[in-house]
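This is the structure, below, for whatever I ask next.
A single protein chain has been omitted; all remaining protein chains appear in their positions.
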Amino acid sequence: MTARKLLIHAIFLALLIAVMECAILWALVIAPADREQGDVQRIFYFHLGSIWPAFLAFFYVLYGSIAYLVTRKQIFDHRAFVAGQVGLAFGSLVLITGPIWAKPTWGIWWTWDARLTSMLVLWLIFLGYVMLRDYIDDATKRERLSAILGIAGGVMVPFVYLSTRWFETQHPSPVIMGDKESGIKDPQMVNALLLALAAFSLLAIYFWRRGIELVHSDARLQALRRRTLDLEENV
Amino acid sequence: MSSPAISTLKMMLAKDLVREMRSKEIFLSSFLFSVILMAAFHFASAANRMPIEYIPTTALWVCILFSGTLGLNRTHASELKNGCFRALMLAPKEAGWIYLAKVTSNALLLGFTLCLLVPILVLFFQFNPGSALFPLLLSLILGILGFVAVGTVIVAVTANTRMSDILFPIIQLPLQVPVLIAGTQATQLCLEGKTPTDWWQFLVAINVVYLSIGFLVYEFLLEE
Amino acid sequence: MKNLGYLASAYTAIWLVLSFFLAKLYMRNQKLNREIDQLETRIKELESKRGSGAE
Partner (left out) sequence: MSFRVHLEAVSKNFGEVQALHPLTAQLGPGERIALMGHNGAGKTTLLTVIASLSKASTGNVHYLDGDRELKKKPEIRQRLSLLSHQPMLYPDLSILENFLFFSRMYDLGLSKDAILDHLDAVGMSGDPNRLVRACSQGMTQRLAFARAMLHRPELLLLDEPFSGLDIRGIERVQKLLRDFSGTVVMVSHEVDHCHALMDEFWILRRGRLVKKLQRTQYDRAQLEAEFRSELPEEL
C-alpha cells in the first residue's frame, strides 16, 4: 500500500515538474512578447495561472464545509481547511504579481479594478477563515464553526465577484481593458497560458494533498498525546 | 408550521425590544457612536475640500457598517450574559426561527438608530432626500437586512473565540463588501433621482441567499 | 526589452511565496513526525511497564 502510494506520489511529482518546466519555458521564451506591453506581459501567464486554483480552492471550501456539516466526517473538515490555506497562498500570488504587472502597464501600483478588488476581498475573507481556528480554544467546536464560516465565505465568492464587476461598469476606471485581448492573439501565447494554468493547478493539488497529510498527522498526534496522558495516569 | 414560527418570532422580538428599552445599550453604542463618526467625517473631508453633497452616502454607510458591527456585538454579548444563549439552545424551538427572530430584532434596532441619524445627516451635510424618500428607504431596508443577515451568523461564530471583540469585525467586514457596494450605489443613485433596479435585485438576491443559509446553518451554532 | 526588472521581481516573488509555503509544510511535517515517533516509543514503554506491573 505504501509502496503504491510512493509510486503515485513520484509519478505525480515528475508530471508536475515536467509541466512546470514547459510552462516556464513557454511563458518566458517561446511565447512572443506583447506588442504594446513588451516582456512585462509575461507576468500575466502566471498571474492568471494562480487566480484559477485560488478560486477553485475557495469553492472547495464551500463544498467541504457543507459536506462536513452534513456527514460530520473529519476528513471533509481537513480538506476544506487545507483548501482554504492553498487558496490563500495562491491568492497572495495574485495580489503580489498584480501590482507588479500594473505598475509598468498602467503606471500605478494599485487600482480598484474588479479583478484586483475582488481578489483582495476574497483573500481577506479566507484569511479570516484560516485564522478563526487558532482562536477557538474548545477543540470540539473548531471544525463546526470553521465549516459555518467556510459556507458563509464560499457563498460570498460570486457576490463579491459580481458586485465588484458592476461597481466598475458604473465607474469606468481610467484603464483600457484591452490588455487581456491583446495578450492571447498569438497561438503560442495561448499555449503558454494553458501550460501555466495546468502547472499551477497541479501545484495546487500537490500542496493540497501534502497539507491534508499534515493535518492528518496532527490529529493522530493529538490522539497519541491523549493515550500517553491516559497511560501515565494509570500506570 | 407557521404558527409556532410566528410565535417564536413575536416573543423573541418582544423580549429583545423590552431589553433594549431598559438598557439602551444598542442606542448608546450605535447612535452616539454614529454621531461622533459623522463629525469625524466632516473634519476629515473638510481637509481636502471635498464637496459636502458627496459626503452623506459615504457617511451613512460607514455609520451603518461600524455602528452596526458594534451593535451586533453588543446584542450578542447581552445574549451570552447569564448563559441565556444556552437557554435558547435548550428551548424546544427550531433553530432557523430563532435565527430569523434575531435577524428581525437586530434589523429593527439598527433601523431605528438609522431613523434618528437621518435628521443629523440633514443638519450636518445638507442631505436632502426630497422626492426620493421611498426608493431611498427601500435601499436602506434591503441593505440593513442584508448586513444583519450576514452579521447575525458571524457574530455567533466569533463569540466562541478568545478576542471575539476584535475577531468579529475583522472576519465580518470583508464579508459585508457586496452589501456595502450595492447599498452605497443604490443610495447614491436614489439621491441622484434615478431608480437603481439592478442594485435592488442584487440586494434581494443577497438577502434571499443569506437568510436561507442562516436559517439552515443556525442549528449548528446552537450546540456547545 | 524594457521593464525586465518588473518581470524578474514578479517571478522572484512567485517562487519566494511558493517555496516559503512548501518549506513551511515540510518543516511542520518533520516536526510532527518526530513527535509522533517520540510518543509511540513512550507509549510502548508505558504499556510494557503496565504489563509487568500487572503480573
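When the chains are written out, they are named A, B and C in that same order, and each has its own residue count from 1.
As a convention for this text, contacts are C-beta pairs under 8 Å (C-beta built on N, C-alpha and C of every residue); 3 or more make two chains touch, one makes a residue touch a chain.
Keep in mind the model is a prediction, meaning the values are calculated, not measured.
Undergrad: Quick one: which shown chains sit in contact with the chain that's not drawn?
TA: Result: the unshown chain touches A, B.
Undergrad: Among B:S7, B:N128 or B:S212, which one is in touch with the chain left out?
TA: B:S7
Undergrad: If you put the missing chain back, which residues of subunit B would it touch?
TA: Contact residues on subunit B toward the absent chain are 4, 7-8, 11, 14-15, 18-19, 22-23, 78, 81-84, 86-87, 89-94, 219, 223-224.
Undergrad: Name, in rising order, the residues on subunit A that touch the hidden chain in the full complex.
TA: 138-140, 222, 225-226, 229-230, 233
One rule holds in what follows: only the chains that are shown with their structure count from here on.
Undergrad: Please state, in steps, how far subunit C lies from subunit B along the shortest route of touching chains.
TA: Graph distance in the chain contact network comes out at 2.
Undergrad: If you average the C-alpha positions per chain, which one ends up nearest the average over all of them?
TA: Checking distances from each chain centre to the full centroid gives A.
Undergrad: Among the chains, which has its CA centre at the largest distance from subunit C's?
TA: B
Undergrad: Averaging only over C-alpha atoms, locate the centres of subunit B and subunit C and give their separation in whole Å.
TA: 44
Undergrad: Report, in whole Å, the distance between the mean C-alpha point of subunit A and the mean C-alpha point of subunit C.
TA: So the centroids are 20 Å from each other.
Undergrad: Check each residue of subunit B and list the ones that touch at least two other chains.
TA: In subunit B, nothing touches at least two other chains.
Undergrad: Write out the stretch or stretches of subunit B touching subunit A in their complex.
TA: Touch list, subunit B to subunit A: 150, 153-154, 157-158, 160-163, 167, 170-171, 173-175, 177-178, 181-182, 185, 198-199, 202, 205-206, 209-210, 213, 217, 220-221, 223-224.
Undergrad: Touching subunit B in the complex: which residues of subunit A?
TA: So the residues of subunit A in touch with subunit B come to 69, 121, 124-125, 128-129, 131-132, 135-138, 141, 144-145, 147-149, 151-153, 155-156, 159-160, 162-164, 166-167, 170.
Undergrad: Would you tell me which residues of subunit A are touching subunit C in their complex?
TA: Residue list for subunit A touching subunit C: 38-40, 42-43, 46-47, 50, 89, 92-93, 96-97, 100-101, 103-104, 203, 207, 210-211, 213-214, 217-218, 220-221, 224-225, 227-228, 231-232, 234-235.
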